[in-house]
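Missing here: one protein chain of the complex. Every other protein chain is in place.
Labels A and B are assigned to the chains in the order they are written; within every chain, residues are numbered from 1.
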Amino acid sequence: MSDVEARLARIRGTAPVREHTARTIAALTTNPGCDRRAVLDAAGIDKQKLAGYVEFPVPSGQSPFAISRGNAFEAQVKADGCAGLLRLLGERLGLPVPEVSYADLAPAGTGASLDARHARTRELLAEAAAAGPDGGVLLDHPLLRLDVGGRAAYLEPDLIAVRLRGRFHVVEIKSFAVIDGQADGRKVAAAATQAAVYVLALRGLLAELGYGPETVADEVVLICPENFANQPTAALVDVRRQLTVLTRQLSRLARIGDLIATLPADLTFDLGAAGAQPEPGCGGGEHPPRFSDDSAVPGRPVVEVVGALHATRARYAPECLDACELAYFCRDEARGQTAALGRSVHDELGGVPDVAGVLDLAAGTRVPDPDQAEAAELLRLAARLRAESLASAL
Amino acid sequence: MSTLTSLARAEAVRAGRAQPIATVRHVHVHDRPLVLVPLTLAGEANAPLAAMVGDDPDKPRLLVVAQPRNRDQRFAFATALAGVIVSYADGFTARVEAVAGDRARDIRVRFADAPQIVVPNPGGVDFARLFGRSTRFRRSYGDYAVDPAVPMLGRWLTFFAERAEYPGSCLLLAATEALALHWATGQSLVEDQNLAALLGWIDPPVGLTGAQAAVLAEDAGTWPPAGPTTDPTFDSTVLAPLIQAGDVPGLEKALTAQLEPTWGLVWRAVDRLRALPAGPRVAGRWDADKEAYTAHVQHLRDGGPPQPRRDSATAAAQRLNRLERAQASYAAQRAFDDPLVLAEYRLAGEAFVGTVTAAEPERVEGAGRSRKLRPHIVVSTADPVRLAPGTALVAPTRSGQKATLIAITGDGVLLELSGGMGRAATPAPGTVPEVGERICYSSLTDGYQPVADFPRREDTPWTHGGPPAGYDPAPVGDAADAAATDTVAADAAEEWS
């Protein structure tokens, strides 16, 4: 175990490692400036549990209707060995789909282990890659691996289509609707980033087998229901931009040691007995975890855990509320900061970080540092215009 | 956002309640608006679950779909919703008013009022757009026939949703957006999307600060989400068992409890807005809404086709042109109506307010026939003027007169005036600002903007794909029907759970 790994293990404490999923890896790109998140993710800490422990629980997870709809749609697309899907690839995307065989790596009820599934995935991909451009294979429930900050994360793409136009394509099935050719841009972006994680992992695996990155297409196939009925439609999504961003953030994660070196030596997020409870449903689950009630288990004093959190520097922005389990804690901590009022507010207020400072400078009741002289001038002018305008309207 | 709004947010943090960012009301508030609070089933493409709707705060009408994945029930909901919305929307055609056209003889007639729907948030506008899309092509005959009211509802909802894109239109308002136009809270725009939290800042309950009220408002148990998405915990613990059991009275009770708080909030938002004094130019924009309403009613009466699924190349370009012109005029009108909005432009250096310190009202240029009155004035101001020499400016109080910025000197801003001074050799009294007068100039104009020419649909050029395929000069039949056939056929597979 390296120094960094040992250090991360101490930071995590006795709790089991929370493994990365495609979703958590994709989340690395949503607020990469946040040291707190970087440390917690690198140490494999269950942020949801931590948030609940410090009494800022995540309000709620995913609706059972959304989950069952997602599962039913995926089952429908994959029915009959993906016959409908293959037709769609041919008709909608003009992808020639010759003689495609279908292989399910985890048929329901077999309960194959992660390692076995990964080995089998690798074996089938090696065969398909060696078979040349004519042999098509659709791999269902494949299992890939990606190195994330020194730890292996297991990833489960919906499907991998082999050798469409001579390349491997990642297929992502989502249950949000495409209506008259348009879909929610944020949902497509999330799907694209997640699929880009699979592309990276697939490229990594093929590189081990001696194939170059061009073997895997940087366009992924997105399958969604069309309009208001339940028929699937397909679209190609270019994920080159997501690949660049992910690659950069993964390489920063690899340098987590620099960040950890700046933290107190005895820092740990160990929750004591409460943290050692195994989390149900670990691994592979792509749905956001649900709030689990883990009260009543005696553990480390909350104030100590809060202290540990304060020892790491967060970069809270309101957008975190939709993207990070700890956001409500960080929001509370950031009260009184201008950045908590919106990502652009800090810059608009001349770079003054705190609300009190802004108001005092605007009122002229605080003497600005030389660094803040211009900000003070801007704020005084803004305050004068506001006061004058409000008065003139009376 | 801007520095001024951000400062107002900071002030709201300290004050513990929202701060005004407008001194007048910029939206029209109807005497009798229709409030619509829709809910959809999670995971589905805009499948309605329930709605609370009505024009009387004391008499909400509850509509519920007991099995949201059942096609017949979905259309029964649409029929019932049509009963409320279409009859409300149709109900402003009794009185007309005459309007003068460009020339004195051109007298047009339009309806004297128009409907106004208020939904809780932009999600409600999306609901209207998507539900309009899923119903307007339905047919009341043949296979999968629906009640004739259903496609009519679709065409009205689409009309409202399209007007909501139009800057300054008030036919369909989202309460959160209308409120955010007038108040800055001590939280972020992201959090302002929650209507209960936003009103918690604007109108905190006695004994609470805005921040405390907003935190309470985030508890989905007390303040259910304002829709159209429901609270996932409610879905799993209440809704799923009731749908499973087919317990209709139970569902109605549970959904009433989810909808009623938001229903009350939307009406509170309407009341808060109504209490503000209307800006002078709000009525003019409502006139434009009445014109649009009149045109839509006329289109329906003439048997016109439903709105297409997507705009053609020519329709898209024309619509963009209309939207951009409306945007420019809306921005200028708001600034002219409201000193706080104007202050944004003053802070940016694009407008200034000051006092006339020197005037040369009889200054002329040229001689003989080309002799022109070109008075000079100097306006002294403390505002940071960042306008380039040569920029044409207008004072909102003297809209017929152009002022060209000549120079910015230590004494103030030197302006050269033209127009609006009468025909005599010297300016008519009062037409040139006098020394000591306080005046505002900016580069904003709300003047006439010519409508651009676009090719007709059948003349769509090759660069844009040529005339749309299957183009029919009278698209009432084929184009509309083809679309309807498509969706009706796809709809057969709709019920699947």
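To be clear about the criterion, a residue touches a chain if its C-beta (ideal position, glycine included) is under 8 Å from a C-beta of that chain, and two chains touch if they have at least 3 such contacts.
Everything that follows uses one rule, which is that contacts and distances are computed from a predicted model.
S.K.: Per UniProt, what's the omitted chain called: "Helicase", "FMN-binding protein", "Cytochrome d ubiquinol oxidase subunit II" or "Putative spermidine/putrescine transport system permease protein"?
M.R.: For the chain missing from the view, the UniProt record says "Helicase".
S.K.: Touching the hidden chain in the complete assembly: which of B:313, B:335, B:351 or B:395 does that?
M.R.: Checking the options B:313, B:335, B:351 or B:395, the one contacting the hidden chain is B:313.
S.K.: Considering the complete complex, identify which of A:72, A:112, A:126 or A:189 is in touch with the unshown chain.
M.R.: Of all options in A:72, A:112, A:126 or A:189, contact with the hidden chain holds for A:189.
S.K.: Determine which one of B:14, B:299, B:402 or B:464 touches the chain that has been left out.
M.R.: Of these options, the touching residue for the absent chain is B:464.
S.K.: I need the residue numbers on subunit A that touch the omitted chain, in ascending order.
M.R.: Subunit A touches the missing chain through residues 29-33, 178, 181-186, 188-189, 192-193, 222, 235, 237-238, 240-242, 244-245, 248, 252, 315, 317, 319, 339, 343-344, 346-347, 350-351, 353, 371, 374-375, 378.
S.K.: Provide the residue numbers of subunit B that touch the chain removed from this figure.
M.R.: 165, 167, 310-314, 316-317, 319-321, 323-324, 327-328, 348-349, 386, 452-455, 459-465
Operating definition for what follows: only the chains that are shown with their structure count from here on.
S.K.: Counting only Cα atoms for the centres, state how far subunit A is from subunit B in Å.
M.R.: 35
S.K.: Quick check on the complex: what are the subunit B residues that touch subunit A?
M.R.: 1-4, 6-11, 13-14, 20, 23-24, 41-47, 130, 133-134, 186-191, 211, 218, 220, 230-233, 235-236, 239-240, 309-310, 338-340, 342-343, 346-347, 382-384, 487, 490-494, 496-497
S.K.: Going by the contact rule set out above, which residues of subunit A touch subunit B in the complex?
M.R.: Within the complex, subunit A contacts subunit B at residues 59-70, 72, 76, 175-177, 179-181, 225-231, 318-319, 321-322, 335-336, 338, 340-342, 344-345, 348-350, 355-356, 358-359, 362, 378-379, 381-386, 388-390, 392-393.
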